[in-house]
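Complex shown without one protein chain; remaining protein chains in place.
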Amino acid sequence: MEIKHIRNYQIGIIGSAGWEEYPGRKKPDKKAFQTAYEIGKLVAQNDAVLICGGKGGVMEEACRGAKENNGITAGVISGNERRQSNPYVDVEVVSGMVNNGEEALIISMSDGIVAIGGGSGTLQEIATAYRSRKPIVALKGIKGWADKLANTYLDEREIIKIDIANTPKEALLLLLKRIKFLGKASIYDKN
Amino acid sequence: MEIKHIRNYQIGIIGSAGWEEYPGRKKPDKKAFQTAYEIGKLVAQNDAVLICGGKGGVMEEACRGAKENNGITAGVISGNERRQSNPYVDVEVVSGMVNNGEEALIISMSDGIVAIGGGSGTLQEIATAYRSRKPIVALKGIKGWADKLANTYLDEREIIKIDIANTPKEALLLLLKRIKFLGKASIYDKN
Amino acid sequence: MEIKHIRNYQIGIIGSAGWEEYPGRKKPDKKAFQTAYEIGKLVAQNDAVLICGGKGGVMEEACRGAKENNGITAGVISGNERRQSNPYVDVEVVSGMVNNGEEALIISMSDGIVAIGGGSGTLQEIATAYRSRKPIVALKGIKGWADKLANTYLDEREIIKIDIANTPKEALLLLLKRIKFLGKASIYDKN
Partner (left out) sequence: MEIKHIRNYQIGIIGSAGWEEYPGRKKPDKKAFQTAYEIGKLVAQNDAVLICGGKGGVMEEACRGAKENNGITAGVISGNERRQSNPYVDVEVVSGMVNNGEEALIISMSDGIVAIGGGSGTLQEIATAYRSRKPIVALKGIKGWADKLANTYLDEREIIKIDIANTPKEALLLLLKRIKFLGKASIYDKN
């Protein structure tokens, strides 16, 4: 029996949570959701594992996109209770953390990050990814921190430039290119 | 398209690491490895996700058993570098921890634990699982902490008794029964 | 013998690291250092405990200010090795983390935060503090993320507004007021 040794990339998706976290406010951007779904789909089609926060909104759509295309998904959640994730999460990473420290796990599990819109959680994650020298691609035109920080460095250290992409496909291709260039993951790259 | 909403159990396997951690010493117990493989297989056949430390020895055999039976596996590793796990790990949980704190992640990710032999790492994990009121089943007759602590409580709190099983099948059936009885996971149980 | 039951505030100081992290670049802002020293001094004089990252730059100056005024200081560091902090750290919190997750510890240990200039690490910490509903006061006129984000909310949730202050004294008074108003800490407040 042939077993594919899974040494594939792990791609993190970060972005706005679902309506449940924004009570009484504007609905989340529909474009953000469609983009997230597409990213999840492309991650699966590229044999990569999808990493995210496991909650609703952008995270759920990305997981749905991956699962509807036979991908594998992981959701990193806060707290110590199982079964808090959206229904498209395969592996629930119950972080045991309740001080927002779990965001760092999403980043350390990922070879690279796609950022879609996003509030303060996304901002925290982008800053963490930048400091960890992980490639970050921000989707253009979706309101939030990803859009605001696209095409910039976060400080004078110029550790890594936050890339910008216009479409999900462009985003994923650029991210995979960056990951391979950084070479961190390329040793085991089957291609 | 039918998507199976994955709300399945996550089963942790803990036990002796591979030869690489015991230089110049006796080879790991062959029976431990066979048992681990069987447990991994049974975890996959029961549609559960296998959680482990991602390293060699018992962990690798369990992952191999799961992957050769179409299961999903997750390996929790120390440090901040990707691609440190055995080749049968689907989702690498790069914990970012280097003070042995990552063991707690294995436990919090698991609905229940199978323990096979094991040294000080396994001892730490059993104590953590006990304190987290997670069902633990120890395999009988495989030298190590699992065997030593089988059929006991770890302290006067009598939080949870460490169960004992003679075979992989007995172990997994007992563990699933305990998990369902505890009911933590049963709410979402599709069966 | 009278023992003062120490239920005092813990005040976090975040901001630019020292020269060692900015090789070949501009020297850190002298005003940032003086401000940090003053904040540390005021924290000690108010019987509060100083929490910081334990490294050089703003962190060392704040610790020095606290220690030269009989305060108590704690430094949260990455990794698993002791004795990495600046010499003015009393309690070294060896986080065991190497994925930047340790920043969340600085925030969860603090009742409120003073932010001085700062790069991507400070940005990560401000976002974490905001999400944890911890009062944040940014010093005006010292280049960096604290200055950029002063007087804003980080997202539409409007969890907490980042306050602005012109002087160390103004910053600490405002921060203590905010902490008391939030009431989280006030139950045990001896005043």
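Every chain is named by a letter (A, B and C) in the order it is written, and numbering of its residues begins at 1.
Throughout what follows, contacts are C-beta pairs under 8 Å (C-beta built on N, C-alpha and C of every residue); 3 or more make two chains touch, one makes a residue touch a chain.
In this text the structure is predicted, and so the values were computed from the model without any measurement.
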Point to revise | Contact with the hidden chain (one of C:Val93, C:Ile142 or C:Leu176) | key: C:Val93
Point to revise | Option touching the unshown chain, where C:Ile13, C:Met59 or C:Ile72 are the choices | key: C:Ile72
Practice item. Check each of C:Ile13, C:Ala36 or C:Val49 against the chain that is not shown and name the one that touches it. Key: C:Val49
Review point. For the full complex, which residue in A:Gln45, A:Asn80 or A:Thr167 touches the chain that was left out?
Key: A:Asn80
Point to revise | subunit C, residues in touch with the chain not shown (by the definition above) | key: 1, 3, 5-7, 10, 49, 64, 67-68, 72, 74, 80, 82-83, 87-96, 104-105, 108-109, 111, 132, 184-185, 187-188
Point to revise | In subunit A, positions touching the absent partner | key: 79-80, 94-101
Check your understanding: So which bits of subunit B touch the chain we can't see?
Key -> 21-22, 25-26, 97, 99-101, 103-105, 107-108, 119-121, 123-124, 127-128, 130-132, 144-145, 154-157, 159
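Criterion: only the chains that are shown with their structure count from here on.
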Check your understanding: Where the centre of all protein Cα atoms falls, which chain's Cα centre is nearest to that point?
Key -> A
Point to revise | Cα-centroid distance, subunit A relative to subunit C, in whole angstrom | key: 29
Practice item. Name the residues of subunit B that each touch 2 or more other chains. Key: 80, 94-96
